[in-house]
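Removed: one protein chain of the complex. Kept in place: all other protein chains.
Let's look at chain A:
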Amino acid sequence: MSDNETETKAITIRTAGFDARFPNTNQTKHCWQNYVDYFKCIKARGEDFAPCQQFFRAYHSLCPNDFISKWDTQREEGNFPVKLDP
């Protein structure tokens, strides 16, 4: 093609790592656990606590968006089946 220099940048793509608590193909509980752990984490340590973001990234990688929006709605309506308060 052209002689222009093209810049290449390395992109890192990651997903949630293997969690021995959820070894099987069906990762629903893995997704759910990270969702619950994130909200428990920010309730306990505040939204600015950086390590909570690990759970945030994990559940956004693992969970279908439908699950996330369904659970978010349940939380808003007070119907989420887990007590997220510490």
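Annotations for the structure displayed:
Definition applied: a residue touches a chain if its C-beta (ideal position, glycine included) is under 8 Å from a C-beta of that chain, and two chains touch if they have at least 3 such contacts; residues count from 1.
Definition applied: contacts and distances are computed from a predicted model.
The chain absent from the displayed complex carries the UniProt protein name "Cytochrome c oxidase subunit 3", chosen from "Cytochrome c oxidase subunit 3", "ER membrane protein complex subunit 2", "Arginine-hydroxylase NDUFAF5, mitochondrial" or "Large ribosomal subunit protein mL54".
Seen across the whole complex, the unshown chain contacts chain A at 28-29, 32-33, 80-83.
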